[in-house]
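Only a single protein chain was left out; the remaining protein chains are all shown in position.
Think of it as A and B in the order they're written, each chain with its own count starting at 1.
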Amino acid sequence: EELRLSHQWSNTDIRHEVAKIVADEVAAADVDLDIKIFGSQSLFKAREQYTPLSRGQLDMTVLPLSYAGGQQPAYNLTLMPGLVKNHDHAARLNESPFMEALEEKMAEDDVMVLVHGYLAGGFVGADGCITKPEDIKGLQTRAAGKAFEQMLAGAGASIASMSSSEIYNAMQTGVLDAANTSSSSFVSYRIYEQAKCYTPAGDIALWFMYQPLLMNKSTFEGLNEEQQAALLAGAEKAQAHYLEEAKKEDAASEEVFREAGVEIAQMSQEDFDAWRELAKETSYKQFVEDTPDGQKLLDMALAVE
Amino acid sequence: MATQPKAVQSRARKNLFVNTVDAISTLAGWCAAAMIVVAVGITCQMIFVRFVLNHSTIWQTEMVIYLVIAATLIGLPYVQKLRGHVNVDLVPLMLPPRLRFGLCVVTLSMSILIITVMLWYGYEFWHFAWDRNWKSDTVWGVRLWIPYLSLPVGLGLLALQLTADLVAVILRIDTPFGLET
């Protein structure tokens, strides 16, 4: 039997490694199950994976869950400013009642989680450092995710929407003054060549994105017990690897920027609190308005220590 | 040889169904052209808002994408009517008239079949988005059934135009593949 797994990343990315571990473990278990990985959007485009997954036309995917926020507004909580403080906190969120509530939402779409994982990101400025809300005022900014756009607009930034592959060019020509995306994208798109200052995800970080390995639930339930066990065992191993590598990635990106001669800035606890206050007035508020049981879900997430 | 626009307008089509479909496709062509022009305007407006006013540009990129998609899909029947969809007619040219007629009927029927299948699933996809109230995952958060509507509409009109072309060929109003005999 064969399962098809689709993702958008290159085969050197952590998220590919996560998929690969699961595939290799399942193959090693010799349970007549083969996972075929289609990377680099070779099967589906990044944002077009969730629908086929939920309809059983695709078996597995590694996906930023917020991409499907238009279908399940609750998913927007998985890319909410200041909700996750650091990677260990993220790991605790994965085991919380909040995550259980999200998994219930996924089950409505016939989707389940195999591997949990969060990745972090930061900010770059073309002319100066961005650590607190005042820094972003009046800058043309590209933000990763709806909630961040709302918060940054609230800080007085002007929002320009473009894909992360366009950031390099736009910063080079001066269309963009600042950008916010994941640590790995900053490195893979060589943004350090165009940035003056980088605010990486450190002990305190604002930008965390939940990017689990998902599977179609009915497909999983259709497998025999041995196959399910092999998948779950592989997933457990992959999840440990994911957390470990996610932590390393932020430091690695900082190192790359430092070597390229880019100034490195750190966000202080005060800066973080100021952003979070702003987020409460903007993105949190909007989220609660747009989502049926939004307040309840938000409280559940905030309750995780 | 020949694939590009030929003098299609000159032929006098004398069938009510064929004429009506031609008219609908022309109307669709106007809509497609208008959508492209609007997309030009919105993109320039976006550059102005960002570069001159230094304000946020939230909805423009998405709007322009949907306009170009809609222009493409809604423009399909019109371009079919103009014979603007490129084909390779090396083989049809070499065939004797009867075989050419037969091949033309077969290719048009196959085209109608595949477009109708896609129309069916396109409608289903649109209905899914409508039923579940899907929105785009952006600040603008457009209700997706609106842009998805161009799928059933465009494919439906294309199937209609293909049918009219088939009828025209069978009734000998039009020559197979638009080739001169």
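Methods note: a residue touches a chain if its C-beta (ideal position, glycine included) is under 8 Å from a C-beta of that chain, and two chains touch if they have at least 3 such contacts.
What we mean here is this: contacts and distances are computed from a predicted model.
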Hidden subunit of the complex - UniProt protein name among "Sarcosine oxidase subunit alpha", "Acyl-CoA dehydrogenase", "Cytochrome C" or "TRAP transporter large permease protein": "TRAP transporter large permease protein"
Options A:Asp32, A:Glu134, A:Glu193 or A:Glu226, residue touching the unrepresented chain: A:Glu193
Touching the absent chain when the full complex is considered, from A:Val62, A:Val115 or A:Ala170: A:Ala170
Residue ranges of chain A at the interface with the undisplayed chain: 4, 36, 38, 42-45, 48, 51-52, 55, 57, 162-163, 165-166, 168-170, 172-175, 189-190, 193
Contact set of chain B toward the excluded chain (per top definition): 1-5, 29, 32-33, 36-37, 39-41, 43-44, 46-47, 51, 61, 64-65, 68-69, 71-73, 75-76, 78-80, 82, 84-92, 103-104, 106-107, 110-111, 114-115, 117-118, 121-122, 124-125, 148, 151, 155, 177
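Following the convention adopted for this analysis, only the chains that are shown with their structure count from here on.
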Distance between chain centroids, defined by C-alpha means - chain A, chain B (Å): 37
Chain B-touching residues of chain A, taken from the complex the two chains share: 47, 51, 66-71, 76, 138, 140, 146, 149-150, 153, 157-162, 175, 290
Contacting residues of chain B [partner chain A, same complex]: 50, 54-58, 61-62, 128, 132, 134-139, 141, 144
